[in-house]
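Just one protein chain is left out here, and the rest sit where they should.
As written, the chain order gives the labels A and B, with residue 1 at the start of each chain.
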Amino acid sequence: MVNTLPYGAGLDSRLKESFSPRDGVRGIEKPKALYDLIPENNEQLKNLAGRHIVSIRQFDRETIVQLCKLAASYESQGDLIYKPLAGKIMISAFYEPSTRTRLSFESAFHRLGGDIMSITDRSTTGIAKGESLSDIGEMFTNYGDVVVLRDSERESVFQMIENLKIPIINAGNGIDEHPTQALADLYAILKWKPELAVFNKQRAESEKLTIGVIGVPGRMRTVRSLLLTLGLFSDCIQKLIIINPDHDIFDEQQKEELLAAGLKIEQSTSLRKVAGELDVVYINSIAWIGDTYEKLAGDITLNKQTALKKDSIILHPLARGEELDVSLDKTPHNWYFAQARGAVFLRMALLTCLTQRINLVADSPVDRPEENI
Amino acid sequence: MVNTLPYGAGLDSRLKESFSPRDGVRGIEKPKALYDLIPENNEQLKNLAGRHIVSIRQFDRETIVQLCKLAASYESQGDLIYKPLAGKIMISAFYEPSTRTRLSFESAFHRLGGDIMSITDRSTTGIAKGESLSDIGEMFTNYGDVVVLRDSERESVFQMIENLKIPIINAGNGIDEHPTQALADLYAILKWKPELAVFNKQRAESEKLTIGVIGVPGRMRTVRSLLLTLGLFSDCIQKLIIINPDHDIFDEQQKEELLAAGLKIEQSTSLRKVAGELDVVYINSIAWIGDTYEKLAGDITLNKQTALKKDSIILHPLARGEELDVSLDKTPHNWYFAQARGAVFLRMALLTCLTQRINLVADSPVDRPEENI
Partner (left out) sequence: MVNTLPYGAGLDSRLKESFSPRDGVRGIEKPKALYDLIPENNEQLKNLAGRHIVSIRQFDRETIVQLCKLAASYESQGDLIYKPLAGKIMISAFYEPSTRTRLSFESAFHRLGGDIMSITDRSTTGIAKGESLSDIGEMFTNYGDVVVLRDSERESVFQMIENLKIPIINAGNGIDEHPTQALADLYAILKWKPELAVFNKQRAESEKLTIGVIGVPGRMRTVRSLLLTLGLFSDCIQKLIIINPDHDIFDEQQKEELLAAGLKIEQSTSLRKVAGELDVVYINSIAWIGDTYEKLAGDITLNKQTALKKDSIILHPLARGEELDVSLDKTPHNWYFAQARGAVFLRMALLTCLTQRINLVADSPVDRPEENI
């Protein structure tokens, strides 16, 4: 970057106006409405205690809805006075580096009062020297209370589970799944339209969503997990349009599984052609394959000129590239920033459940006696 | 390194005498005197709430003096019983790696009771994949309460501010500024001579300082920020001597700005020639230019043989090279260790203000109601 200004020139204007802390994030007023609409049902959440979270396939609709209610509770209040995870230790193991997802989990855990140990680079670990993930799982059992793992290999999380006796969250395993991202995506949608949280087989067609997903279902973990999640909410969805210049985009059995879940699926090669009918546009153009990535090209870019439906929202798992233009940031279509913000609260909710601390934050009493706190 | 001793030989003597914790740091008795001398004026500090700190140009003399009073308060007491920043999260983003400055900020934040998330390497971040700093600023808003940023590019901090709605501290932006280092430099000087904290236009010439600065004002961020700071204390300074083998050492307009602030500036190519008239010797020989550095050479080295003025002090932003010989460490001229120690307390003071927690630590009540704690 070339310096074009003398040092100190125009400093005031470059420091921007003063700001009110945390204002301007779209959707911030919404979690209360979602929270109020969902009846509390902690049985679902209690059952998450001590579980490994590897795939969206482990969830049912009601558990996801209850997690979103708890997330909305966290998002509606200020800093927690009482910290339910005080004394707990999270091991944040990002063998495939990722600042965004790592900090999202770490922020969630800190806000709950817990402590963190981070691994940010595979090259400095025993794995580089040939240690097995199973042995590392045994080690983590002794050192922490919950593990968050990202790895470029699909199998790593399963290998680590072999000897692991504390819960693990899959934060991305190769091109397989990224379940907490999908839960955060769903949470954003429910904040936008809380009424979708209530199961309704008789929902009017006019109240159902048309959702466009730009991506490769068979090669993007965020898309794979999102589609499985949407399969649990097929009562809310009129149709799903997968937008991709290519046609061969599904894994073996993947489309069949989604159809069996009740989704109606179409494909399009042009975002421009279908943009006007979409209520939700989910866009992502990068698929991570091991240490490298593939980038989607073609008619898949969004900007302020795109003829979007009024009141439609855009979601993006971020980080974004050119496919999502910054000209959309200040428009009401921008729900991707609210989505990223909400991911922290959704992860707070999940972490609270896995570590058996739901009884400390639930409004109504929880029956089952918990371990000593 | 070659081992010259059998294993275990002379172990006792190599483990050194037992020590009293934290003794032997020069200047440790001084903060109380500084604290007592400055009348409390929290209005200045309250105005720092939620501000971005990018440049020394944002400060006036009284704000700096009040920050030094708060730093002196922290330095005079033991560990804080009540932690004013409990529950707050600092994002420590060192895209240009630096252990010393990173740990100084992290130690400050931990002592205030806060939690920390660290980024220690640009190569493992989304920036490496092309994510914009503006998007990262948006992300940080969701994840933390304050950001500390070091980057080798001058513009990075301004780009991050675009979407950032939590305070950021510039911990070094290329060759531009390093404001907290300069504040720590000033704090060391005020601990040494507390009477300089009081503005006095009629100060006798004999009470004014002659300050020598070894470095390149136009290419060293520590020097640039220090000189701007000294410009606010021109009532305390008889003259400033910039010591450098070269003559073309100022940026465009830089010298004019300092002269306008009331400083008298001389230049010298030889430290030896002027050493005897200096009250304060500020020495630094490394300028970081992007990922590499330039090292100053010439007659700019200090050691025990240098004919320093009695009672003069040496400051150095550290890490040091050969320009500052260890033979000076045990002499009364060594204030560079006290300076490094004080930097932690100065940063504690600043972090307390930015996060709106000044009312929790001030002796006298603060008027304005604060957000809920």
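One rule holds in what follows: a residue touches a chain if its C-beta (ideal position, glycine included) is under 8 Å from a C-beta of that chain, and two chains touch if they have at least 3 such contacts.
Everything numeric in this text was worked out from a predicted model, so none of it was measured.
Among the residues A:42, A:66, A:99 or A:120, only A:120 touches the chain that is left out of the figure. Checked against the full complex, the one of A:14, A:32 or A:51 touching the unshown chain is A:51. Among B:42, B:73, B:104 or B:355, only B:104 touches the chain left out of the display.
Among A:40, A:79, A:138 or A:235, the one in contact with the hidden chain is A:138. For chain B, the residues touching the absent chain in the complete assembly are 1, 3, 6-8, 11, 14-16, 18-25, 78-80, 83, 97-100, 103-104, 106-107, 110-111, 116, 118, 120-121, 286, 293, 318-321, 326, 329, 337, 340-341, 344. Contact between chain A and the absent chain runs through residues 50-52, 54-55, 57-58, 87, 89, 91, 115, 117-121, 124-126, 129-132, 134-136, 138-139, 141-144, 153-155, 158, 161-163, 165-166, 176-177, 224, 251-254, 257, 371-372.
The definition used in the following text is that only the chains that are shown with their structure count from here on.
Between the CA-based centres of chain A and chain B the separation comes to 40 Å, rounded to the whole angstrom.
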